[in-house]
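The block underneath contains the structure these notes are about, expressed in structure tokens.
Heads up, one of the protein chains got dropped from this complex, but the rest are sitting where they should.
Order of writing sets the chain letters: A, B, C, D and E. Residues in each chain are counted from 1.
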Amino acid sequence: MSLTPLLVEPIARAALLEDLGRGGDLTSEATIPPDRQATAALIARDEGVVAGIEVARMVFELVSPEIEMQEILLDGARVHAGGHIASIRGPAAALLTAERTALNFLSHLSGIATATFQLVAAIAGTKARVCCTRKTTPGLRGLEKYAVRAGGGTNHRFGLDDAVLIKDNHIAIAGGISAALQAAKARVGHMVKIQIEVGTIAQLTEALEIGVDAVLLDNMEPPTLATAVNLVRGQAVTEASGRISPAQIRAVADAGVDLISCGWLTHSAPILDIGLDIQDAGKQPI
Amino acid sequence: MSLTPLLVEPIARAALLEDLGRGGDLTSEATIPPDRQATAALIARDEGVVAGIEVARMVFELVSPEIEMQEILLDGARVHAGGHIASIRGPAAALLTAERTALNFLSHLSGIATATFQLVAAIAGTKARVCCTRKTTPGLRGLEKYAVRAGGGTNHRFGLDDAVLIKDNHIAIAGGISAALQAAKARVGHMVKIQIEVGTIAQLTEALEIGVDAVLLDNMEPPTLATAVNLVRGQAVTEASGRISPAQIRAVADAGVDLISCGWLTHSAPILDIGLDIQDAGKQPI
Amino acid sequence: MSLTPLLVEPIARAALLEDLGRGGDLTSEATIPPDRQATAALIARDEGVVAGIEVARMVFELVSPEIEMQEILLDGARVHAGGHIASIRGPAAALLTAERTALNFLSHLSGIATATFQLVAAIAGTKARVCCTRKTTPGLRGLEKYAVRAGGGTNHRFGLDDAVLIKDNHIAIAGGISAALQAAKARVGHMVKIQIEVGTIAQLTEALEIGVDAVLLDNMEPPTLATAVNLVRGQAVTEASGRISPAQIRAVADAGVDLISCGWLTHSAPILDIGLDIQDAGKQPI
Amino acid sequence: MSLTPLLVEPIARAALLEDLGRGGDLTSEATIPPDRQATAALIARDEGVVAGIEVARMVFELVSPEIEMQEILLDGARVHAGGHIASIRGPAAALLTAERTALNFLSHLSGIATATFQLVAAIAGTKARVCCTRKTTPGLRGLEKYAVRAGGGTNHRFGLDDAVLIKDNHIAIAGGISAALQAAKARVGHMVKIQIEVGTIAQLTEALEIGVDAVLLDNMEPPTLATAVNLVRGQAVTEASGRISPAQIRAVADAGVDLISCGWLTHSAPILDIGLDIQDAGKQPI
Amino acid sequence: MSLTPLLVEPIARAALLEDLGRGGDLTSEATIPPDRQATAALIARDEGVVAGIEVARMVFELVSPEIEMQEILLDGARVHAGGHIASIRGPAAALLTAERTALNFLSHLSGIATATFQLVAAIAGTKARVCCTRKTTPGLRGLEKYAVRAGGGTNHRFGLDDAVLIKDNHIAIAGGISAALQAAKARVGHMVKIQIEVGTIAQLTEALEIGVDAVLLDNMEPPTLATAVNLVRGQAVTEASGRISPAQIRAVADAGVDLISCGWLTHSAPILDIGLDIQDAGKQPI
Partner (left out) sequence: MSLTPLLVEPIARAALLEDLGRGGDLTSEATIPPDRQATAALIARDEGVVAGIEVARMVFELVSPEIEMQEILLDGARVHAGGHIASIRGPAAALLTAERTALNFLSHLSGIATATFQLVAAIAGTKARVCCTRKTTPGLRGLEKYAVRAGGGTNHRFGLDDAVLIKDNHIAIAGGISAALQAAKARVGHMVKIQIEVGTIAQLTEALEIGVDAVLLDNMEPPTLATAVNLVRGQAVTEASGRISPAQIRAVADAGVDLISCGWLTHSAPILDIGLDIQDAGKQPI
């Protein structure tokens, strides 16, 4: 599980520039002596799963190459309230300039990892996996999908061009499930998986007759899901979706589906509260 | 209350390119006839306050200048579950290509506006206003602060360069409240407001002696807040902060502060669920 | 078959700025009266298949919104030497400023479409399809893969993140075919297809035992390919690759593979020579 | 002969991001242990001239600063089939992630250098030099013109703003050769060279009467070229152009022209096939 | 007083790319042996105040990380004609490639600092401070405002979003001073300062009745300014503006205003002439 720095760097840089504006950090420049060094700790305020440590490191290093960050935990690790995530040392003003941007990334991604982990735990022992959607925050899709993996989940497609997902609106316009599926199979390349959304057992039957890589079983109750899974019998990957709450997810998993997708993971998970505590700000350079 | 299109356009464009990848919308291209037109409606699935309609319009128009969107509600309007937010018509494939990106913006910003509105309603009748922080999603600060205004809240600073906020870490390194405040007053321009974070009445007293535009009363209980407000007596703007929950906010407001800031509004508000319903997809061009 | 304008626009704009430099078109500015209008024709100098007409249109329109282009042929159409591809009218100076950039795109993409079409024709009547690779010109992958489709071919993956292709180097480092395949199947999402490169029947057998979506039959002679196809019997998509020349492709197709991939299509196809002929440059504005 | 890293870096970065998409290298991440190191060699599969080694190095270093590349050959060197171009060592996954992008640049630029070298060799002993045009691949003009120099050729202008080239369409609209030339001489700065395209001896005579820095002798047969060169007698640089094939180039050079320009070098030269061979992938870090 | 490298880097990079064009430094490449090292000095040709040393360093380092620059003076220091500002050593070709861009920044910013210093000196002993405006060179606002600080001046707002300045046109459209001020106070956040432009004592009186953070006393003669200052008595910050020349500034300051703003500092200050002298260009690498 890793994040290519090339993908992270432009996002981290843009976030810093958004905060620095045209004039930079007026407060730190006015109140912190330029030669002051400091050491600090990233501390979880609540229990959760960490994700985004390398993003935070990138933010700190972009503000000053003199900052060094030593991680205590790796992405995917569980942390308790008060747990120590990483140590940082470097110029005090640079630490404070980078603080909010680094924490905004780290707490957001850790929030997603934590929410994913909670769902994964809720369905432990079943064959189902927790999966994300394209309901992500604009600009952060790659990072958010990484956070889902850090929390133990798996990813759905990254965008419109890496897999086909035929939804209700496509079906309606294309003239039905068979027509839509046949059109897709005729036109996309051999390395592209095709999934179709079905809301009823009849639709599922129609899709299976044409053949498809995966089916999105939308808004079905657990008994219907079980019927569907039984009908599919391994001919396609089965994915349940449709505003499935944490309270409902165990029943859905018990119905035997392969995947359960939750848009909530990336669009509404609260942050994991993480803070930066200054531990020492002596007058000597490191 | 408005959003300069120049500020929205690059964010909307980047979000679409993130979704389109290198290959574009494989599904719509494969299943939707290119000359098919459609009309659709943006419908709220839950009750809330709308924000981001112009962002959604920008997304649709970037995908196709042939799409026309007619808003029913304006940003800041309340909407009930099932409420009609806007009507859209244009090429069916373009509508479906733009759908998810438009909804990702609209539901995220409406979620922030809705959360803000709930807090505003909770403190109705007091003098306090609800305020946001810099705990925003990287890349979306301007939009998220706009959504707070749409929900009836007010904005704190946009970044590090438009106001001074001296926090506990600055105070510790600068050598105390007086030293930090005097340094800031000596160095920043006359159009920059200065605020300082204080955690005790003693610190507040020290700050007021030096003079400051605003005080951030951090993690004080309502009785202490009332004492603080009484001490300030209009010499500075008073802002309460520190993980204030919806359940606590009324008591905080009753203490008489001018502002209550909640990071939660921008970093953890759940989306307002909004969907796009295809209403008609005839074969004729408009 | 279409190209989202959002994906084309930044590439067309960058190409124009590369040509305009800092000072713009010195020649046209010095020699063409600013109010002179002209009509012109895009004419094929050789026989081939056209691709990139909408890219050319974007280039002309970016230089001047007053230019109007009327296509005679659509992408994918065959054109004979001397054939008329499109008509253009507008300010003469703008036409000449845009000419080279528009032609550079159109002739390059049409060259790829033409080369693809020739291979497609060579294997007509077999079940095999012609396919491209990631051996594309930096910056033009989406356009070049589109040109392959315009020529009647199909696309392999767009990049490193939309499908898994386990090549010899991965296999060597991962510790063999089974180890590599199992690692991939355990770690990637359900919407990602997995392909593995095999060079021998033994390797193919090992891969099929683990199960895989597609096999890349690398550098096999037609008889070996036929054996491989027979062994696979529909359990996976079969793709032949390895410097297959136009002279060899029919024999490869006759071996029964599903796909034949040729890096040559995108990295070495010569252009289709297309020119812009000024037809009339009267003194009156349109 | 050198390439400013500042000019190469954004092109190399964009090419990598094009390949990495939103999710990065799924295959290497899934199959290569993160601490595995490897050494590899860049090997020519065919005979040719190398160009772009520093571009390849930039690609590898952008993916990981831990990669070290040691060149064996320099740009402009001849390489035989099987020849060793450079050695590379570093994290195995990073090597494989960068491989295709590095090779796409290196083999494309080496293909241009090789084609140029072949023409240069064909006219050895004459005074003529081989020259490129503006018929380049969009986005790669600076790199492709560099590759022409690496192959022993020389460059025509880089774009529309660094020299004047009055072509047939300009002449027709400006009202003739004299009018066009006089307009250009009156309007451009003293550091801008002016060239005009002529197709007949009469046009050449007219151009020489006005005076011009260079003449483009378009589509003339060798005897006509010789007449033209004799007429010019050093008053202007003479450049022959017009779909000159490798078979014809010697006769053109023997006619005595100063330069022979071939659009083919940059728009249609096939790549020089270069591969990356993993030589060792031990378990120890370097 | 410092400049965040993150804010400087994209501006320095863009300036270099503007100069390098598509082909790089033809002259240095043609005339300077690639292994030649050199040492050079940045020397002031006139007397003034230095600003932008770190920008110059960034320019040199972007061209070659092998260049080392050792500053002799810091930003804000006075320099006499012939004074030594910094020493530089590194590859000779890279030094010459970077020279003009580095000097363009350094001499422009030092020109602004010098002009500011002259005004500051002219009003020494008064309470007034010299202040800049938004009349800056497009793209360089942050740097130019920094140069004003380096010269001893102070900054007005950085842009349209960090403070409110209600000017005559706003007042006219809003329906008068009271209406405009009340609208602004009702709508902007608590961290935003509000200033209003007044041209008469009557307007000033009206503004003070509503209350405002600062008043812009536009085009008032010194006696009127003195009356205005007397009327304000510390209720607002007083700023004089309106084409105030160096000859007039002392009289304006003596009138008792807090600030005197001069657009001239950033839009019309002549450069401080600074040159790069090559001191040694031996054949040995450093």
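We adopt the following convention: contacts are C-beta pairs under 8 Å (C-beta built on N, C-alpha and C of every residue); 3 or more make two chains touch, one makes a residue touch a chain.
This structure is a prediction, so every number in the text was calculated from the model and none was measured.
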Review point. In the intact complex, which of the depicted chains does the undisplayed chain touch?
Key: A, B, C, D, E
Practice item. Pick out which of E:Val192, E:Val215, E:Ala240 or E:Leu259 touches the chain that's been left out of the picture. Key: E:Val192
Practice item. Would you indicate which residue among E:Glu29, E:Glu71, E:Glu206 or E:Asp254 is in contact with the undisplayed chain? Key: E:Glu29
**Study point:** Contact set of chain C toward the excluded chain (per top definition)
**Key:** 13, 16-17, 20-25, 29, 34, 62-63, 97
Review point. Which positions on chain E touch the chain that was left off?
Key: 11-12, 14-15, 18-33, 36, 38, 92, 96-97, 99-101, 103-105, 107-108, 111, 134-141, 158-167, 169-170, 172-174, 180, 183-184, 186-188, 192, 243, 264, 267-271, 273, 276, 278, 281
Exercise for review: Name every residue on chain D in touch with the hidden partner chain.
Suggested key: 131, 154-158, 161-163, 165, 189-193, 195, 213-214, 237, 239, 258-259
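As a working rule, only the chains that are shown with their structure count from here on.
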Check your understanding: When the C-alpha atoms of chain C and chain D are each averaged to a single point, how far apart are the two points in Å?
Key -> 21
Exercise for review: Please work out the Cα centroid separation of chain B and chain E, and write it as a whole number of Å.
Suggested key: 33
Study note, to complete from the structure: chain D residues touching 2+ other chains are 18, 20-25, 29, 97, 141, 158-159, 162
